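A single protein chain has been omitted from the complex, and every remaining protein chain is retained in its original position.
What follows is subunit A.
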């Protein structure tokens, strides 16, 4: 029994036991269902082994949605706990685990894959390519992210969750103050997912630079592709820092090295520096593609081209550069001199300028337009004032003298939710609705979607605006409870109601999906929104090869000009198309990575060595494999095109 004791959860509660049962039942049902409906082979050959960017994107999307619910439940638990003073629902240990998990899941396992989902689904289509540059690497990226996410999630029921916050500051995260394996999970799960992300960055830079359709110069690329490109560049500069920081942290925890210890030459500040050198660019990794999504939606539903295309591009590049010069604002309070703090104050505030340009460009895009209030557009409209408030409070936080008063308070919590929810969450919700027909071939119900939107927006406002006030009234973040005398009670209760509204919104979103699967009409055509960019020039859902003929681009909005100005997109005849073959190796290798990670978490060295060998065997297999892909014949293309209801010729 002694051997199994280490897998026990150190602080079990009824909620954890219930989750264990729920996970067990779900796993059983999935296995039973797949067997009963004889879907194992379908699942394996169509999804698990796929290298198709659209399917990988779809899997990212589904995983991100699942994680959104996991992180959302955590958020609800936190707001329920703090709804009234002296609440006894969660104890402090449980609360610490919940907010640590909430932060990690929402940033790394929800927002990131959601952004990756759109990059995967949209970018190759927008640039008129047939796939990404390295399709199999893309599959590995996805499966590494997925296995990282799963590894992080099982911490909850096997061995204990991390409890040192999502930023996991040392020495709190060190063995002395966090003795459970929770922080091992943190270090290793994020590492595995992070390696996947880094490869995605490389993949998309190559794709965007090398695989654009003829005629699409850099300055003709759609805004979302631009944002994906800039984001990928930030990724390849920022993620290696995270890799090293996590590696050092893992060594500190597993091998008693002293990189971040406060004795023997270690420096706890070093962790904070490395973490935020990655962590602040990470915020822009999330927000820039979100800006990209809004820059696709707003012109479409304003029936206008984007205002100030060049300044949009330039501001994005400037933001990406500046994102590396601001990390110190996360610890203005760490005892730097007034001189250092002033410099980082200014570099941080400067980011507001290009961001402000973008806000005004979106406003000018709508001006003189013809605005349709669809669900994606509603999210984009609500984004503008809400994000502006989040942005200006960011400038307030950037003034370091004042930051001494905001730091670590609910004011800060309000601020970053005020940028990330209207910025990233609204963007991915808008993007999901907008691209849904592209992915699945039918539209989501607009009426239920609008209800979800209103619950989301009002819920968001109720949940987070009161936090500005309690923050200025001295409520620190991450407090699991507070006394009645503090007077934080009423406003925290308002926040709780807001959180409940947001929960209702997410239930409605699920209901829209369910309702639309049942009732929405199929065959909506390739261009249901009357959109402007190339991804809408092909069928819904998109055939395996994306475009039967690679489009010719003559302008910035090729598809719009093809529809209304008579440009010709598809010239020439069908030719046979070369496509990559599916492969099970990415999945198998990532699954072994999962085992490797699990073995490391519990210091099971024999298993770790065996699985490490397994990973190298998978790599060696690829080196010796001869795989030239396959061709889709002209007959097959013709057949598919006719079946899809359209014929470009």
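To be clear about the criterion, contacts are C-beta pairs under 8 Å (C-beta built on N, C-alpha and C of every residue); 3 or more make two chains touch, one makes a residue touch a chain; residues count from 1.
To be clear about the criterion, contacts and distances are computed from a predicted model.
Chain not shown in the complex: UniProt lists it as "Quinol oxidase polypeptide II", one of "Sugar ABC transporter permease", "Type I-E CRISPR-associated protein Cas5/CasD", "Amidohydrolase family protein" or "Quinol oxidase polypeptide II". Only one of the listed residues, A:308, A:528, A:541 or A:614, touches the absent chain: A:308.
Screening A:265, A:521 or A:572 against the full complex identifies A:265 as the residue touching the chain left out. Across A:480, A:529 or A:547, the residue that sits in touch with the chain not pictured is A:480.
Counting over the whole complex, subunit A has residues 92-93, 96, 163-165, 169, 171-172, 177-178, 262-269, 302-305, 307-311, 331, 333-335, 337-338, 341-342, 345-346, 349-350, 352-353, 356-357, 359-361, 363-373, 381-382, 384-386, 388-389, 392-393, 395-396, 398-405, 407-409, 454, 457-458, 461, 465, 468-469, 471-474, 476-482, 486-487 touching the chain that is not drawn.
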